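Just one protein chain is left out here, and the rest sit where they should.
Order of writing sets the chain letters: A and B. Residues in each chain are counted from 1.
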Amino acid sequence: MAEIELDGVSKVFDDGYEAVKDMDLEIRDGEFMILVGPSGCGKSTALRMIAGLEDITRGELRIGGQVVNDLAPKDRDVAMVFQNYALYPHMTVRENMGFSLQLAGVDKAEINRKVEEAARILDLSDHLDRKPANLSGGQRQRVAMGRAIVRDPKAFLLDEPLSNLDAKLRVQMRTELARLQSKLETTTVYVTHDQTEAMTLGDRVAVMRAGVLQQVGTPGELYDDPRNLFVAGFIGSPAMNFMPAEVSDGRVKLPIGEVALGEQDGGAVPSGRVVAGLRPEHFEDASLVGDELKRERGIEFEAEIDLVESLGSDLYAYFRIASEGIESEQLADLVNESIGETGAANLVEGEEQIVARLEPASKVRRRERARLWVDASRLHLFDPESGENLSRGGAGVGAAV
Amino acid sequence: MRRGTSEYALWSIGIVLVLVFALIPVLWLVSLSLKPPDAITDQRFIPAEVSFDNYKSLFEGGIGDSPFIKPLINSLGIALITTLVAITLASFTAYAIARLEFPGKRLILAGALAIAMFPPISTVGPLFDMWRSIGLYDTWPGLIIPYLTFSLPLAIYVLVAFFREIPWELEQAAQVDGATPFQAFRKVIVPLAAPGVFTAAILVFIFAWNDFLFAISLTSSDASRTVPAALAFFTGESSFTQPTGSISAAAVVVTVPIIVFVLVFQRRIVAGLTSGAVKG
Partner (left out) sequence: MEASAPAHPAPASSSPGRASERTRSERRLAWMLCAPAVVAMLAVTAYPIGYAIALSVQEVDLRFPDQGGFVGLDNYRAVLTSDLWWTDIFNTVFILVTTVAIELVLGMAIALVMHRAIFGRGAVRTAVLIPYGIITVVAAFAWQFAFAPETGFVNNLPLVSDEMDWFGGRFSSFAVIIMAEVWKTTPFMALLLLAGLVTIDGQLYEAAKVDGANAWQRFTRITLPLMKPAILVALLFRSLDAFRVFDTIFIMTRGAQDTESVSILGFNQLISRLNLGLGSAVSVLIFFCVFLIAFLFVKGLGARVEEGRPGG
């Protein structure tokens, strides 16, 4: 068990493509750290650099305090679980799991002991003498885990280990993984593109985009206090709604209404054109909100509902607001990544689509006008060019007009 | 990459070694062929002096007397005809095997495989006798027929592998789009099948071009003697010396086209040779 430090680590490929740009990340001993981001963001490359499967172009990588840039994978004492498991097809489960120990010269009795112990933990004891081809997807995944556990390494590196499983199995394995990690207390670095996995599994989550680390923090921190537009829109499902807004004279003018700009804890005061972000869960059916709350903070507005999705525990209402559209690179990235997956904003000319999560008791209906309310104290304001969160360090905005 | 330069160096050495391995005999032949007749025994790898005498003597005497021209024509003609016929027959068979359902498919493929493993020497005796009785001895068909037999398995396997990859529904899609069956076949299937057919043709041609055993067993004169056989019977300056120079020149003449050929089509040939080794 050891801590892993990336210090200014960069990876430039032979053709000049910079996959990871100057990454600083500290992973504590025993921590479950998630690297999350859209495909191509560099998370897998970063993981492979930690493993030693990719050379580090610049910067230092330290495992347990020791600089390991030039160490071969086998000398780093890390274990890796591959996306496609990479199980040796010609070896039995037992041989697969014992391979690394055999290479290290451990004696047979000891190998058997360790393999059997790992098999017990993973519920593979009945399958030890079978070959991978005869196992189910979930069993293969566990063998891949077993191969890593058996080595008792300084760290586990997992590259999208659940992405090849069907949805139900994935959820099941997620809990298993979490349980396993907390039991073994081994430092774990886990790569995924699924923000749900990231939020549920990690002690801390590192969001990456285009090779650059955007933000590192606990799931709660990322959710409540995103550093920029990308993180705000990437974390949380359905994704945060974005709309253009204008700040002047201490007031924020949104397409749906106006609010007073709240107190800012130092830093720049936002002004001029901004991007406003409001999460679906911060909307509510106005008729279900107490009058006091309405007065204290928030905006009440009317909208025509396009679509209603009723999930029993929640109600999702989709509606459109007028807007001149938003130009933002980070927003474009988010849209590309999650179109279809969540209710991400569709940038139709002159209109923005908004998703609101309402109480199931709400009576809003399709093609009807409804009165909705949004908690303005949860408003985020972002700089349209840099994407930076302008409203950090403070609750945001004050009472409605 | 820190490992970069030493890796590059190692692979470069490997590639150079492979190239040297492949080319030394060829270069040696070129060298020998360019040596003037009196320098043939100087044992040098690179000739001290370059002369084209050997090449001239090959073509001296025109078709009638030159020891080389007629065999060259024989080789070309026989190989081309064999290729054309073999590809046609193999295409029909491969089409049937790849597309149609019928009993005996496995048998034909297994049989083809068995024939490929067959020792040709075992058929030389009977063929010698049979051809002499029928009058096919020392004729073009006399060689073309056994060549067909032994190249068909190769052609069938390669073509079956290629044809299995063709999405035949395209033909129907074309017909729905308004093409007649013949148009569909010509415009959709033929272009897709062409690479496979071409590859198989190359392999058959090389096979027929290369044969020695049948050529020396079933021929006795320039009427149908092919180049490999002719080379074995080249005469030298006296009956005691080997005509090293002329053989080398002849060898170069028949090899250079092959090298050019291989250079241009290496991707296809490798695809054809390894296609049968991949399942389905």
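Note that in this section a contact is a pair of C-beta atoms (placed from the backbone, for glycine too) under 8 Å apart; a residue touches a chain by one contact, two chains touch by 3 or more.
Here the structure is a predicted model, which is why all the values come from computation and not from measurement.
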_Touch partners, limited to displayed chains, of the chain removed from view_ = A, B
*Write down which of B:G125, B:P167 or B:P181 is the residue touching the left-out chain.*
B:G125
_Residues of chain A in contact with the chain not shown_ = 51-53, 72-74, 78-80, 82, 84, 86-90, 99-100, 103-104, 147, 151
*Touching the hidden chain in the full complex, which residues of chain B are there? Just list them.*
7-8, 11-12, 14-15, 18-19, 21-23, 25-26, 28-29, 32, 40-41, 43-45, 89-90, 92-93, 95-97, 100-104, 108-109, 111-113, 115-130, 145-146, 148-154, 156-157, 203, 206-207, 209-210, 212-213, 216-217, 227-228, 231-232, 242, 244, 247-248, 251, 254-255, 258-259, 261-263, 266-267, 269-270, 273-274, 276-279
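Basically, only the chains that are shown with their structure count from here on.
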*Using mean C-alpha positions as chain centres, tell me how far chain A is from chain B in Å, no decimals.*
60
